[in-house]
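With one protein chain removed, the remaining protein chains of the complex are shown where they sit.
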């Protein structure tokens, strides 16, 4: 039972004490939940009328939620697809032997990592509206993708860099010993191995991207999942709480599957590694918000 | 060149950003540590609670959490956090939302720090007869904290940037001011540059200073 090294195997007294803690904790939690439940039902927020749209009939889903979810997924997928190669280029550039490549790449990466995604999105939106002829249908998507790409490419650059650095030095040395050029070493020896090592971290970054699309809904007018709450709750009689809860649940399910997929990947890779070496854990790479708390 | 700035309280907006950051940082450090303690503790129910909390909160967009504090806690449950004026209430709600969100990441950082403390440390402490709380607070956590200065710095920098989300419930911080300025003024690139610069000024020194601190306090093994 006591697999933890932090506490001893529990004797009768410790067990009794744990039971007391458990009971107190359960009571506190139950009291809180009961209070929330009572307040919500007093305010009529749990009325079946407010929740009915989501459980009887598919109208609410096909009119509001699914189109929003589709936009969320499109924005996330497009951002990932653009940010990944861009990030790889910058990550490799930071490892270059030439100062004039390494330093500018580092400056760009550090700059975009230091700025909030929201600021980048607001900037993108204004940029597209003032200087380009992108139609208003597409503009929010472009703005959201621009913000996400600029930020996430920088984070992915760090993941790529860490992935390559995590490879055993022998790989580079062996490649040099058989006379491969630097480019050849990178493309045929280092990158293929680093990519597999980075997969869990990349999938986790996808979670960050999915969450960040919601910024576009709340502040810009990107019609993603969170933005669907507004016409939906006005149509169903201000069922704001119900709508928000449903949308939050969809985000949790979506992102939790991605997170679980990432850790499954990581476990698989750790078990499977025979020759090459490191695997980047989803949260292993530093950098503000990489797999970590971006909005 | 910078006359478009006149009439706007730029420093005031960034001061709100700083306040949000500092208050939420302290709060999430405390709550995050408690969550980490729950997750490694001997009471199964608390472990379950900690795990569930982290897994749910980490996977919800911060925007949803922030909007929920306002619409759910304030508008529905009538929680006012001791204030009557909506400006004050919204600021406090934003801090609360940021704490709820950030503490999940603090918890995970600290938990990874606990894993870096050699097993022998905890075993020796237990051999002395220390209880779980004593092992954790006297022996393990002090060492764990030293090794997670780096990850916690990243969380702090992310938190600084995440305060912009408070704009969603109308807290007058930097991002809200930027949006307002872009709507009213023509100098898009300059305005963006000013705000970008502001955040670089806030986050870059944090990273450098705490990076140095991290090296300084790291336990040499």
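First chain written, first letter: the chains are A and B, and each begins at residue 1.
Simple rule for what comes next: contacts are C-beta pairs under 8 Å (C-beta built on N, C-alpha and C of every residue); 3 or more make two chains touch, one makes a residue touch a chain.
In this section, contacts and distances are computed from a predicted model.
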Hidden subunit of the complex - UniProt protein name among "Transcriptional regulator", "Indolepyruvate oxidoreductase subunit IorA", "SigE family RNA polymerase sigma factor" or "Glutamate ABC transporter substrate-binding protein": "Glutamate ABC transporter substrate-binding protein"
Contacting the left-out chain in the complete assembly, out of A:21, A:111 or A:235: A:235
Of A:10, A:96 or A:129, the residue in touch with the unshown chain: A:129
For chain B, the residues touching the chain missing from this view: 70-71, 74-76, 78, 84-86, 90, 168-170, 183
Positions on chain A where the hidden chain makes contact: 43-44, 49, 59-60, 62-64, 70-71, 73-74, 77-78, 80-81, 129, 133, 135-138, 195-196, 199, 203, 218, 221, 223, 230-231, 233-238, 240-241, 261, 265, 268-269, 271-273
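As a convention for this text, only the chains that are shown with their structure count from here on.
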Rounded Å distance between chain A and chain B, as computed from the means of their C-alpha atoms: 17
Chain A residues within the chain B interface of the complex: 2, 4-8, 10, 14, 18, 21-22, 25-26, 29, 36, 39-40, 43, 45, 110-111, 114-119, 122-123, 126-127, 130, 207, 210-215, 217-219, 226, 240-241, 244, 247-248, 251-252, 254-256, 259, 283, 286-290, 292-295
Chain B residues within the chain A interface of the complex: 40-46, 49, 55-56, 58-64, 67-68, 71-72, 75-78, 101-102, 104-105, 108, 112, 114, 119, 122-123, 126, 131-132, 135-136, 140, 150-151, 154-155, 157-159, 161-162, 164-165, 167-168, 174-175, 178-179, 182, 188, 192, 195-196, 199-200, 203-204, 207
